[in-house]
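Sharing a structure below in structure tokens format, with a few things to ask.
What you see is the complex with one protein chain gone and the rest in place.
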Amino acid sequence: MIITELLGARVFGPDFLGFVSDVRFSLDTESVGLPARLYGIIVSPHARSSSLGFERSGVRSPWPIASLVRWRHRGSFLVRWADLERIDVERIQLRPGFERASPELP
Amino acid sequence: MTSDNHRQSLRWLDAHLHLLDRQVLDVHGVPVAVVDDLELSDIPAGLEIPRDAPMPTITALLSGPTLATRIFGGRPPKSRMLRTPWVAVREVGVVIKLSVGRDTRDLSWTERWVRDHVIGRIPGGRHTPKGEESDHAQSNDRGGGAS
Partner (left out) sequence: MKRVFGLALGILTAIGGFVDIGDLVTNAVVGSRFGLSLAWVVVVGVLGICVFAQMSGRVAAVSGRATFELIRERLGPRLAVMNLGASFLINLMTLTAEIGGIALALQLVSSVNYLLWVPFSAIAVWLIIWRVKFKIMENVAGLVGLCLIGFAVGLFLLGPDWDELGRQVLQKVSTGTEKTSTYWFYAVALFGAAMTPYEVFFFSSGAVEEGWTTKDLAESRANVLVGFPLGGVLSLAIAGCAAVVLLPELIGVTTLSQVMLPVAMAGGKLLLAFIILGVVAATAGAALETTLSAGYTIAQFLGWPWGKFRPPAQAARFHLLMMVCLLIGLGTLMTGVDPIQVTELSVVFSAVALPLTYLPILIVANDPEYMGEHVNGRALNGIALVYLVIILAAALAAIPLLIITGAGQ
């Protein structure tokens, strides 16, 4: 599978939740081959893609643009890999009782 | 899995923010391609994912003719994309640096073709511009490379 097949897909729990605005990987800098594992997906209720990332990075400047982007992606949350139940074309189903985590980059 | 957050050696990369559309440089710092897509391992599509399924990993960087598809939509078939295996990646920062040289891959046959058939045939094409001195000892890190 390639990542653009995941990006922009609709995400469903019991109801429609939003779109996959980004995908998060954890890069293991100590292991051989620098494995980059799919840690989770970022779900944004209102927007299909998020390439500026102000809602995640904590950067507040320049403030009008950062505020605009944060507003556009309000309510975004992170869902970990384990909570993904099913991936179809343009559609991702989450497990019942999935956990919403903060999308902020640690 | 929550303990992952506390491991110092883990870095977090978001596809749009850190990987897609980034420049890829070969081991000499020469630009090779732009990351247009990422190839992921084993995701069972259309089936229920087992609870203990391991996290998919990035297996390759993909670069291809996406200019038209970005304007009009869709994506080129995977066979038309140039594939750089993830194991060739040495460092991920503002640019993505590889551990292999450009010419060892098929990544830039157009560059090689233009070089061999057009530019190389014009006098002076293979020399650095007149007056070049050693202040360009680190020149290979520029023109697409980070300092």
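Labels for the chains are A and B, by order of writing; each one numbers its residues from 1.
Rule of thumb we're sticking to: a contact is a pair of C-beta atoms (placed from the backbone, for glycine too) under 8 Å apart; a residue touches a chain by one contact, two chains touch by 3 or more.
None of the values given here were measured: they were computed from a predicted structure.
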From the list B:D21, B:E48 or B:E91, which touches the chain that is not on show?
B:D21
Looking at the whole complex, which of B:V30, B:I49, B:M81 or B:L98 touches the chain that is not displayed?
B:V30
Among B:P44, B:G74, B:G101 or B:G120, the residue in touch with the chain that has been omitted
B:G120
For chain B, which positions touch the chain that isn't shown here?
16, 21-24, 30-34, 63, 66-67, 70-71, 94-95, 110-112, 114-115, 118-120, 122, 124-132, 135-136, 138-139, 141-147
Residue list for chain A contacting the dropped chain reads 49, 51-52, 57, 59, 61-65
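Just so it is clear, only the chains that are shown with their structure count from here on.
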Could you work out how far the Cα centre of chain A sits from that of chain B, in whole Å?
22
Give the list of chain A residues in touch with chain B in this complex.
1-4, 7, 21-30, 33-39, 42, 49-51, 53, 56-57, 80-82, 84-89, 105-106
State the interface residues of chain B toward chain A in the complex, per the touch definition above.
1, 4-5, 9-17, 19-20, 37-40, 43-49, 51, 53-58, 62, 75, 78, 86-87, 89-90, 92
